[in-house]
Every structure is written in C-alpha cells, then in structure tokens.
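With one protein chain held back, the other chains of the complex are shown just where they sit.
Each chain carries a letter (A, B and C) given by its place in the written order, and its residues are counted from 1.
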Amino acid sequence: MKLKELYQEIILEHGKNPRNLGKTENFNKDAKGNNPLCGDNVHVYLKLNDQRKVEDISFEGSGCAISMASASIMTGLIKGKNDNEAKEIIEDFLGMIKENPELKNKILNEDDKTKLMCLSGVKQYPMRVKCATLSWHTLVSAMENDGKEISTES
Amino acid sequence: MKLKELYQEIILEHGKNPRNLGKTENFNKDAKGNNPLCGDNVHVYLKLNDQRKVEDISFEGSGCAISMASASIMTGLIKGKNDNEAKEIIEDFLGMIKENPELKNKILNEDDKTKLMCLSGVKQYPMRVKCATLSWHTLVSAMENDGKEISTES
Amino acid sequence: MNIDKIKKEFPIFDEKIHNTDLVYLDSANSSQKPKVVLDRINDFYSKQFSNVGRSVHYLAVAATNLYENTRSSVQKYINAKDKNEIVFTKGATEALNLVANTLGQSILEENDEVLITELEHHSNYVPWHFLRKSKNIKIKFAEINEDGDIPIENIEKEITDKTKVIAITHLSNVTGAVLPIKEITQLAHSKGIIVVVDGCQGGPHLKLDMQELDCDFYAISCHKMYGPTGLGVLYGKKKWLEQLPPYQGGGGMINEVKKDGISYGDLPNKYEAGTMATAQVIAFDQSIKFLESIGIEKIIEHEKELIEYGQEILQKNNSVKLIGSPKERGGVLSFTIEGVHPHDIATILDETGVAIRAGHHCCQILHDKLGIPASARASLGVYNTKDDLDKLNEGINNCKKIFDLK
Partner (left out) sequence: MNIDKIKKEFPIFDEKIHNTDLVYLDSANSSQKPKVVLDRINDFYSKQFSNVGRSVHYLAVAATNLYENTRSSVQKYINAKDKNEIVFTKGATEALNLVANTLGQSILEENDEVLITELEHHSNYVPWHFLRKSKNIKIKFAEINEDGDIPIENIEKEITDKTKVIAITHLSNVTGAVLPIKEITQLAHSKGIIVVVDGCQGGPHLKLDMQELDCDFYAISCHKMYGPTGLGVLYGKKKWLEQLPPYQGGGGMINEVKKDGISYGDLPNKYEAGTMATAQVIAFDQSIKFLESIGIEKIIEHEKELIEYGQEILQKNNSVKLIGSPKERGGVLSFTIEGVHPHDIATILDETGVAIRAGHHCCQILHDKLGIPASARASLGVYNTKDDLDKLNEGINNCKKIFDLK
C-alpha cells in the first residue's frame, strides 16, 4: 500500500513535532514560500556566519504532514553545513524527488540519507510533490536572499 | 423546389429595378436600418402631410434581391396611404412573414396582396427573414421618427 | 427520487479509481456530466456542426437556432423576464469580471464602496480589487457570525451612502451558508445599491428565480450544473445590460464599424464578442433538461437529507470539526481534523476512491478569519448517497488511525 510509504513513522513524527520551528534569533537571511493553490506557507530563517556556514536555521509556517516533516528534516540536516554543501544537498534532494532513484551527495551520512529518503514516497503523489519541496525552494531563495517570494507554481 | 418560391419573377424584377429608390425631396421623416451581421442597410424617407397621409416615400440602400424587392414593393404600396392604414399594412405583413398563412388587411386590393405574398417564400429561409423585414421595421421607425437606428438584431 | 437510476446516467461511475468505486464528493469544484450532455456534444459536432449567427447555409441556421434555444431554456429555468438578459460567458469568473469591469467603466467612481462578504470566493473579490487599484474604489467586507452565516444586519451595518454595489454569494462554497438574497436585494434597492450575486453554488443547489430574487446580476457556472466546461451564464437586468458599455470587442458584437468610430450591437450580441462556445451552449440545454427531469425541489430535498446525515455522522466523529453551522446549509460540508492537515486527509481519502477537496477553496479571506490555513471539503451532487458519506466517515477514521488519533 502506497500510503504506508508516504506516511512513514518518521514523517508522521516530524510532522507532529517539527524541529527548528520558530524564528531564529539574529537571522541574517530569510525568505517566504507559498503554495497559492492550497494555502501552505513557510518562512525560512537563516543565520549564515562569515565563513558562510549555516550557524542556525529555523522555519515558521503551516502545512500538511509532508511539508512540515520536510521542513523539519531539512533544517536539521542543513544546520552546520556551509553554503556550498547546503546547495549540493538541496540539489540532490530535489533531483531525487523529481527523478533520481537515490541521493548522490557525499556530504550526508547514511542515517541522514535514510531520513531524507523517507520523503521519496511523494513521488507516487504528483500533487504532493510541492508539499515536500516548498521549504527547500524557500531555503534556496533565503540563501540567495533575493527577497523574492517563492511560489511552488513557478 | 423551394428556391423557385423564394426567387419569384416579381422578386427578381423588383430586386433588379427597385422602385422609389433615392431620396424623396422635402421628406420630413426618415430612419436608417442596418443588419450588422451581413452589412445590409436601408434608409427610408417619408413625406407625411398634415392629414398624416404618406405623400411620398423612397429608400436608399443596398442589399440582396429579397431586401431590395421588399423595400421596392413596400414603398409602392404605402404611398398614398395614411399613417393608420400604413401601420395596419405593416403589421399585417410582419405577421404574415412570422406566422400567418395570409394577409388579413382590408386596405390593399387583391393585386397588391398577391405582390406582397410573393415575399412569403422567405418563411422557409429563417436566415433570410431579416432581409425581407428590415425595410419594414425601418419604416415603422421613420413614422415614429424616434431617430433610433433600427437593427434587425433587436 | 431514484438515485441508483440517476447515478447510472453518469458514465464516470462505471470507472474504478484505485480499483474501487468512485465516491465523488467534489461537485462544488465541478460536477460530473450525465450521458445526455456528452451525447449532445458529440452529436452536434458530428452531425450538425457549424458556427452560429454568421452564415446563411443550412448548418449555420440550424446551429444558430439550437444556440438560441439554450438561451430560452436558461431564461425559463432561472425565470428571467427577457431572453436578452441571458449572456453566455466562458465561466462564472468571466461573468463577474464582466460586471465589475463594465460597472467600473461607467458607474463607479473614486471612493465609491463595493460591499462584499468574508465568504466570497476569489472570483467575487479579485475583479473588484482591480477597480480598487485602477479607480480607487473601496472594498468593504460584511463579517460572518460564529455560525459562518452573514446575517442581514452585518450587511446593513457596512452600508454607507458611498455604497454603490453589494456583491455577494448565494451559497458559500465553504460553509454552505445560503444567504437571504431577496431580503438583501430589497434592502439594497431601497438605497439605490446594485446587487451582484455569485450564483456558482446557487446554480446546482437552489431554485433560481431572478424575478423573485430581483438582483441586478447573477453569475452561473455551467460546469457545476452538470454542464460542459468553458461555459458560464451572466444574468443581467435588461436596463443594466443596455446601459453598460461592452466588455470584450470583436466580431458579432458590433453594429457598424468605420475607421473613425464603431457602434455596438443590441443585446444579447453586445456581450458575446467573437466565436462563442457554441457546442457547449448547445449541450447545456441538456443539462437543464436533466435538472428539470428530476426537479430542483426533489434535488434540494435529497441534498438536504444528505447534508443532515453528513452533519450527524461527522459531529459524532471525535476530532472532526465542522466548519460553520449556518441556519440553512446547502451542498457543502467543510471540516478539519485536529492533528491532520486537510491535504493529508484528501490524499488518504483518495486511496479509497473518496474524492474531496483540500485547501482554501479560493476563499482565503474566510480561512484567515477562521484562523486555519486550509480545510477539507466534501461537496454534494445529485448522484450522492448516504453510503458515500459513510465512506467519507470511514476514510476519516482511516486518517485518524494513520495519524494515531482517538
């Protein structure tokens, strides 16, 4: 049953108790994301230090289990990485959701990769892909800090 | 063959050599008619004297054989009638074209009625009814002289 | 009313979704189509097709007559006084844009107020927002009460001597609240205010009587009334349609065209520029015949029974919270489950063939007011049964199981 793959334990658990929820103190980069069709929204806050390392990251927002879990897992994995590593992880994740069977990056350890792969269940739910990717797109925007609001329709 | 009923001798003859074509001198009432879908147009000029008799009537315009013949026959029959008679003839004609099998008025003689009945062939051509009635509607408007342009779409 | 028989008229219910029967509870979004409508489309295209109104050949004449027949059928169905008060549009959204735009061109002035409600669909807000931007009009919102209703007092309260238009839904696509249009119109007209009704949900669920409601405009969405997509109807009182300027320009809507000026055609051509949705208009006649064959009174009764049943079982279900409890509710049951996001509900229900909608249903203002980003919505059509609502309830229980709720 596909539903089991979508709503794995870890997704449900992160969805219910999302990590890094709130507004990081002293953030210096942020962006908002929005899914106009369903009303989901997310706001990602980032503290990038001088070495361009993500010192802190958090998010605010509301959304379905998938989107909350995705944001929760994402923030957990990105914290402590520098911006190039972060970008590689993001790209790898989006590629996996889109088409790749697996994650390819060499930055995350196996445990972390397993966590991320839990989100691969959405591949069978095209309308839910946006839920899984919204926070990631918003993170990209925050890092570029171009101030542009991200919508999953673009 | 229905076409023969539509294009009777008399229609073709009047269509080719319309009577009362031109602009009556000293007209005191007039109106324009227009069929926006096909571009046919007619301008009816009327000289109504103090006794409200149609002293003169004419028309300008361009259109198909049916519309030219109709205007030509109409102007011939209306000349010399007073306005109540004219109205009765118009109503009778429009009623015949719409649904009545025959003309009912007691004003026209049999010869004149026969002429008018030649236009009844359009009953089998719904899209051509407007061609036969445009000048008549325009005449009504001229008599009322309300200055409103008549369009067969109304 | 024999629902089994009615359901058989809808080919879609022969299909399997995820290997189970389809439980379609998304009719407020768009209704399914009976076979007569599909057959009419097919027949028209394959045996009678021509463009209407423009040629004098056989097919064109026949098509034009069929097209105008639908106009007469709609007139009768909604009890409009005049056939020319019926304008075909591409949808209710276009109908509402037409009204806002032409009122904006000719009647509304800077600082005039348009009064809408917190229940309005974006299609009855954004077109007025355009005028807020371009003409500096004001938009006011009549508030919902705790039942999700708009009592007439809440409207009266917002009326000022600047209020020129009240634009309001007949039936909320979220709370299902039926608004007292007739009374609102009386109130509005006593103050010279124009009433525009968004009848998208009124169309399929309520008896439509324009002369009784007396509103100035009423917008209908044909695809929600068992008709084809790409078609709407704007009812407008003749005095307005004659007075207002045209909306779109093009072939068919003109009287005379010269290089230095253009005069426009009479009704209904004036508002039907370009080639219209000919086949859809012609087929919509069958939708009306279908509705008439059952009778709107019967449909209302049937849906009322379902709504009551649905309310009952959902109210009994722990964690489920119904949105609104309006005095009169038509066709729609929106709800949330504490701890499960509406999108997750919809996905989980879908797995057992139960199709509902999740989101803000184009009513973001309302959801903001309710303090929720989204809701789940089960909406009814003439083909639904209590069994469908039981399956909805089972699906909800399945959500709760997956999310480990009581």
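Just so it is clear, contacts are C-beta pairs under 8 Å (C-beta built on N, C-alpha and C of every residue); 3 or more make two chains touch, one makes a residue touch a chain.
Please read these numbers as outputs of a predicted model, since none were measured by experiment.
Undergrad: Counting contacts across the entire complex, name the shown chains the missing chain touches.
TA: If we consider the entire complex, the absent chain touches A, B, C.
Undergrad: Among C:121, C:237 or C:400, which residue is in touch with the absent chain?
TA: Checking each option in C:121, C:237 or C:400, the one touching the absent chain turns out to be C:121.
Undergrad: Would you mind spotting which of C:74, C:206, C:279 or C:337 touches the chain that isn't drawn?
TA: In the complete complex, the chain left out is touched by residue C:279.
Undergrad: Touching residues of chain C against the unshown chain: what are they?
TA: The missing chain touches chain C at positions 11-12, 15, 17-18, 22, 26, 29-30, 32-33, 35, 37-38, 41-42, 45-51, 54-60, 90-94, 96-97, 105, 121-123, 125-127, 129-130, 134, 139, 141, 221, 223, 228-231, 246, 248-254, 256-259, 262, 273-280, 343, 346-347, 349-350, 353-359, 362, 364-365, 368.
Undergrad: Considering the whole complex, not just the chains shown, which residues of chain A touch the missing one?
TA: Against the missing chain, chain A presents residues 34, 36-38, 125-128, 149, 151, 153-154.
Undergrad: In the full complex, which bits of chain B touch the chain not displayed? Write them out.
TA: So the residues of chain B touching the missing chain come out as 1-3, 6-7, 12, 16, 37-41, 62-66, 68, 125, 127-128, 131.
Criterion: only the chains that are shown with their structure count from here on.
Undergrad: For chain B and chain C, what's the span in angstrom between their mean Cα positions?
TA: From the centre of chain B to the centre of chain C is 46 Å.
Undergrad: As a quick test, compute the distance in whole Å between the mean CA positions of chain A and chain C.
TA: Centre separation, chain A to chain C: 37 Å.
Undergrad: Where the CA atoms of chain A average out and where those of chain B average out, how many Å apart are those spots?
TA: 78
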